[in-house]
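For this view, one protein chain was removed and the others were kept in their places.
Each chain gets a letter, A and B, in the order it is written, and its residues are counted from 1.
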Amino acid sequence: MNMLTKATPFALAALLLAGCGTTGEVDEPAQPTPLEDRSQPAPEAEAAAPGAQAAGTEQGPEFALRALDDPASPLSRRIFYFEFDSSRLNDRERELIIAHGNFLAANPTLTVTLEGHADERGTREYNIGLGERRALSVRQLLLLTGAQAQQIATISYGEEKPAVLGNDEEAWSLNRRVEIIYAGR
Amino acid sequence: MRRLRILVAGAIALLHTFSGSAQAALTIEITQGVEGALPIAIVPFAWEGVGTLPEDVSAIVAADLRRSGRFAPLPESDLLARPHEGSQVNFRDWRALGVNNLLIGRVRAMGPNTFVVQFQLFDVFKGAQLAGYSIPTERADLRRTAHHVSDLVYETLTGQRGAFNTRIAYVVALGADAPAGTRYQLQVADADGFAQQTILRSAQPLMSPSWSPDGARLAYVSFENGKPEIFVQDVASGQRESISAYPGINGAPAWSPDGRSLALTLSIKGNPDIYVLDLASRKLRQLTTSFAIDTEPAWSPDGRRIVFTSDRGGKPQIYQVEAAGGRPTRLTFEGEYNARAEYSADGKSICLVNGQGGRYRIGVLDIETGLLRVLTDGVLDESPSFAPNGSMLLYATRDRGRGLLAAVSVDGRVHQRLIPQAGDVREPAWSPFAQR
Partner (left out) sequence: MFAELRKNPRALFYAVLVHVVIVGLLVVSLQWTPQVDAPGQAEPIVQAVAVDEKKVADERKKLAAAEARREAAEERKREQARRAAAEARDKRLAEEQRLKELQAKKVTEERRQQEAERKRLAEQKAEQQRLERLRKEREAEEQRLAALEAERKMAEERRRREEEARRQREEDERALQQQIAEEQQRLEAERQRLAQQTIGQHSALIRQAVSREWLRPTGSPNDLKATFRVRTIPSGDVVMVETVKTSGDSVFDRSAEAAIRRASPLPVARDADSYEAFREFNFEFDPSKG
């Protein structure tokens, strides 16, 4: 939560940039990341999103992915949070997602997996449905922002993979989420 | 004159006696009783062998009967005598203790690994034997034999088939806070939680185990391939096969009572709907078509109806639909959250998770009257599963952030936690009756 609060000004800045750069110039990383990073492809990501391999042949994606590590960039915030039993996105989440949508639109070779999650309350299979619904609502916004359908995969883990252990509202609020996972990271 | 008077009086008395018996003897109506556990004395079985008794058969029986909620075994310290055969039983003593029934027996070693379990069940007030058995068994099967004894006692005294000699399946998550990450296990155990056996391990989530009607196979959801997939696994051999790996959700498998199909949840059309998968042909039939989340199907015992969870009305509630298809009707109206229903053995009620005021508890809903009885008092109770005889419910509850299994009698009177074990235990499923 704290992290998110701190990130808000950056997110707003990113949104402004995104709004001006209609041609998708935002892929310029604000801070270059060490090159070593790109030599570590995640084996899981390959399995989960085989489409990423085709994109990986170009130099672009690895370069673009560096933007995700910039703490000042809204792209460094890759978890979107939800209210209980809801897939509605609040304004702050929408801003973050739009940033990612613009980023994906500007980098059509990038692929993502949206992981939907729920808190532990309610039944497990219903939460699978809820997680999927959350992932799909994020996907919908990404598509509206310009990302291509083939760039986005979704999966729901329901309450099976909590981000935080705990049985209070703080833990639950952190677990009701969609994570956007970029292939190649 | 005096004699006459005596005669007259005698005649009157006779008349009264006569009319008394003619107008039916006094009848006292008993219309109310106590809904209570039946007091029973279980004398520790005699051990006739070398060394120590490998399994405390009578203790297992006592625990089984107590867990059912329908029996109140007398504490061992209250036993006045410890007879092992009928001739040693003094019924008056046991009557004085207020027990209705008395169970005595012995375990006799026949060889290093073979035994005979003998027992006799008495009606203390009648002074009559109600049942007596002699069951040959082996060391590895002693626990099962003890559960079998429980079943025989239970059936004799309640008229209902016992469900002690059955099994449960559940999922355990281990090392949630360990650096190596969470590991998942699918386990099978005796109905009392003992004799655990892991039948599948995975680094990815395992979910929703469901017993085939013959009790030989389990269907479950596994994320082992990075996406949800439904497998069917033979419990004894461990052989398994993936039977549903469609894009999106593959969840909530539920066997039809004839074992030929699985109802399941798929989201191939963009949102979760209930489908029926024919296991032989692998053909899919879509059963529900709402834009809401439809999931957690369960078949009625006669296979003609299916209940499922749907939030088509805004919040998750239970709906019922003809298994052949049709318009679903809503069954639950009490509470803002009702999900994961399962039919009782007679098909007249469903157990479910009822959420009210932020608490999730196990309830039983009478389908005809719509009356909901909440049986548990947890905060996050889930996954209720009826015993095959409908007498008890198994469910998962939370204690200090950890999931564990608990049982409640359907009347809600007896609550019991199954033996604690490592990890976060969840999603228990009670097997059908053992094939007999």
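Note that in this section a residue touches a chain if its C-beta (ideal position, glycine included) is under 8 Å from a C-beta of that chain, and two chains touch if they have at least 3 such contacts.
The structure displayed is predicted, hence computed values, not measured ones.
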Chains in view that the hidden chain touches are B
Touch with the missing chain holds, among B:T158, B:S202 or B:Q421, for B:T158
On chain B, the omitted chain is touched by residues 4-5, 8-9, 12-13, 16, 20, 24-39, 69-70, 95, 98, 100, 123, 125-126, 157-160, 390-391, 409-411
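Throughout what follows, only the chains that are shown with their structure count from here on.
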How many angstrom between the C-alpha centroids of chain B and chain A?
-> 44
In their complex, what parts of chain A are in touch with chain B?
-> 44, 47-48, 85, 120-126, 128-130, 132-133, 136, 154-158, 160-162, 165-167
For the chain B and chain A complex, residues of the former touching the latter | 176-177, 182, 205, 207-208, 223, 226-228, 248-249, 251-252, 265, 267, 270-272, 293, 295-296, 309, 311, 315-316, 337, 339-340, 353, 355, 358, 360, 379-380, 382-383, 398, 401, 426-427
